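The structure that follows is given in the form of structure tokens.
Of the protein chains in this complex, all but one are displayed in their positions.
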Amino acid sequence: MATYEIEMYGVLRRLAEAGVVSIEIEASQSTVQALLEELALAHPEVYDRLEQVACAIEDELVARDHSITPDQRLALIPPVSGG
Amino acid sequence: MATYEIEMYGVLRRLAEAGVVSIEIEASQSTVQALLEELALAHPEVYDRLEQVACAIEDELVARDHSITPDQRLALIPPVSGG
Amino acid sequence: MHLSAESLDLQALLDKTADDRCGALVVFGGTVRLENEGQQVTAIDYTAHTALAEKTLREIEAEALERFGITHCRLQHRLGHLELGELSVLVVVRAGHRPEAFEAARWAIDTLKERVPIWKEEFYAAGGSEYLEGTPLQSKKSNRP
Partner (left out) sequence: MHLSAESLDLQALLDKTADDRCGALVVFGGTVRLENEGQQVTAIDYTAHTALAEKTLREIEAEALERFGITHCRLQHRLGHLELGELSVLVVVRAGHRPEAFEAARWAIDTLKERVPIWKEEFYAAGGSEYLEGTPLQSKKSNRP
């Protein structure tokens, strides 16, 4: 098992009551999609938001089948409302 | 005969080499159109500009058949180019 | 005051129109450009029929509020001798939302250029100056039969 940190933004931060949540998954399953599935189990309060969430690592948007390592933080980007 | 003053704006001022020109016409003919016709005779250098000129008395645009008295100044407004 | 012999002051217009009811601000500014129709410009002199120009600028402001449902529209035009880069005209619009703010500002500057008795005389690096071709004012139609 490996520990991954996920950054929460916008309404997700309020729902999760945390800016960063930690998730454990098998290192062999380490895709963005696998992290999101585990997050939904550990934090059901964000489950119905995940469909509209975009994912980023540092300043890059990544697809859900993107591989991720424990030294990378996944950021969850809910629908944006700037301006 | 009565003396009328006509204010020249924009390119007309350059062509007429004057900000105000004086014209004499019969008091009985005192319309804007009559003034313009007399102006064209006295200042042929502005003649071909008069078709595109708008006419104003103080802050009101006036039609060419508008009557005018010697105490009113007619202003000639060539095509505008502000902004 | 819609015509000014002094530099136009955008911040003053923003302060005068500040309004909590508005979420959108659109400003248009016209500035003296180095090049026009292939000629290198050094300066522009602006002159106006001041009484009619002031009145027409006020009319355009009022018409913009009515046409576009915006909250504020302010127009100012500079007169006199302007160097390169100086602001010749300012349009400041504040509205609830951005679509009408953009539309009103665009309409206001387009209409100003068509209706307000102001003239530009461009001075050129090659020497000399020209009054630019302009837009004829729609002459008042006769009231007589």
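All chains are identified by letter, namely A, B and C, in their written order; residue positions are counted from 1 within each chain.
FYI, a contact is a pair of C-beta atoms (placed from the backbone, for glycine too) under 8 Å apart; a residue touches a chain by one contact, two chains touch by 3 or more.
Bear in mind that the values here come from a model prediction, so they are computed numbers and not experimental data.
Across the complete structure, the visible chains that the omitted chain touches are A, C.
Residues 7, 9-11, 13-14, 52-56, 58-66, 75, 77-83 are the ones on chain A that touch the missing chain.
In the full complex, chain C makes contact with the omitted chain through residues 10-11, 14, 18-35, 84-85, 87, 96, 98, 101-102, 105-106, 109.
The rule is short, and it goes like this: only the chains that are shown with their structure count from here on.
For the pair chain A and chain C, the distance between C-alpha centroids works out to 51 Å. We define each chain's centre as the mean of its Cα atoms; on that basis chain B and chain C are separated by 26 Å.
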